[in-house]
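All protein chains of the complex are present and in place, except for one that has been dropped.
For clarity, chains are labelled A and B in written order, and residue numbers in each chain start from 1.
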Amino acid sequence: MPDFMPVLILMGLAFAFAVLVILVTFILGPKHPTPEKLAPYESGIQEVEAPRSRFPVKYLTTGMLFIIFDVEAASLIPLAILMRQLKVMGLIELVVFAAILIVPFFYVWRKGAFAWE
Amino acid sequence: MVAGDIAFLVLATVAVASAFGVVTFRNPIYSMLSLILNLLSLAFFFLTLESIFVATIQVLIYAGAVMVLFLFVVTMLTPKGGGISGPDRLRWQWTAGIGLAIILAGGLIISLLNGSIADGAKVAGMNGLSAAVARYGNAQAFGEALFHGFSFPFEVTGVLLVIAVLGAVVLSRRFAHE
Partner (left out) sequence: MSDFAWGVVAALVKSIIIIVALLTAFAYMTLIERRVLARFQRRVGPNRAGPLGLLQPVADALKMAFKEQFMPGRAFRFTFLLAPALSVFVALTAFAVIPLGDRTTWGTSPIARAWAPFVSDINVGILYTLAISSLAVYGIVLAGWSSGNHYSLLGALRSAAQMVSYEVSIGLSVAGVLMFAGTLNMVDIVHAQVHQGIWYILAQPLGFILYGIAAIAEVNRAPFDLPEAEQELVAGYLTEFSGLRWSLFQMAEYINMITTSSVLATLFLGGWTLGALHGILGAPFIWYGIKVAFFLFIFIWLRATLPRIRYDQLMRFGWQVLLPLSVLNALCTAAVVAFDLQWWVSGLIGLFIILVVSIIYYLRLRAHRQVDKSGIVPKSTGLDQVLPASVRLVNIDPSQPPTSPTHATEPAATTP
């Protein structure tokens, strides 16, 4: 915890700075809202339908794959820093872990999860 | 000691308040933001327990990865107007939820009064990890514990991830075809 104290102080100052700038934006600058200005930007054409309706499921698949491979990367990091001590034992663990994950990787590839049309 | 107590009280307040926010906000994006706050406060709990590695992983995986998926879902499926309105369709949820909460709280109180959880944690901490942390540093100690005692569960985690990949792809393919 004492090691982390300076980071907390930096976080506090960064937070204060961000909030300060946002507060300043309320004070400075003119404000002349008109109905046209407040309308959502649509390159000058009338809006057909509001956003926030439905979007390709692709994004969701990417999100799920990301979690899985991020967990993989995160579990490899403690293994990586111990590789010098664990030696061949560590290499075997890494190879087994990678092999287990390579199979679904290619399965997903074949299923076209990475192909955005 | 006093500083630690104050930190605990502040963090506990934030954690409970944000957890409460998750279930009470009408707008799902605010629920999600409170859940992120909740996960971040848990990371700070790990920090107060001198486990900076677990705290970092907590931020990296939960706040940085799992919640991104929530973010996708919420931004994509938010209904017009941004809030969920109308009467609750699942009224029995309230009764069921309160019942389960009472059972959970009761279990926690009993085990805390017995002191079994706290004692166990203290003993394990004295003998194993904290000594290793003092010797090598946090991440190394974690790795040592993981790859000397628990290498088989580590590989099984890999299999779990495989199942998750397959599930994700199969489910999203089915939705894509519909």
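One rule holds in what follows: contacts are C-beta pairs under 8 Å (C-beta built on N, C-alpha and C of every residue); 3 or more make two chains touch, one makes a residue touch a chain.
Keep in mind that this is a model prediction, so the values were computed, not measured.
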Missing-chain contact, candidates B:60, B:145 or B:164, resolves to B:60
Contact set of chain A toward the excluded chain (per top definition):
2-7, 9-11, 13-15, 17-19, 21-22, 24-26, 28-33, 35, 37-43, 47, 50-52, 55-56, 58-59, 62-63, 65-66, 69-70, 72-74, 76-77, 80-88, 90-91, 94-95, 98, 102, 105, 109, 114-117
Where does chain B touch the missing chain, residue by residue?
27, 29-30, 33, 36, 52-53, 56-57, 59-60, 63-65, 67-68, 71-72, 75-76, 78, 82, 137-140
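We take it that only the chains that are shown with their structure count from here on.
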State, to the nearest whole Å, the distance from the C-alpha centre of chain A to the C-alpha centre of chain B.
18
Residue numbers on chain B that touch chain A, as the complex places them:
47-48, 50, 52-53, 57, 60-61, 64-66, 68-69, 72-73, 75-80, 82, 139-140, 142-144, 146-147, 151, 154-155, 157-159, 161-162, 164-166, 168-169, 172-173, 175-176
Can you list the residues on chain A that touch chain B in the complex?
1, 3-4, 50, 52-55, 57-61, 63-68, 70-72, 74-75, 77-79, 81-82, 86, 89-90, 93, 96-97, 100-101, 103-105, 107-108, 111, 113
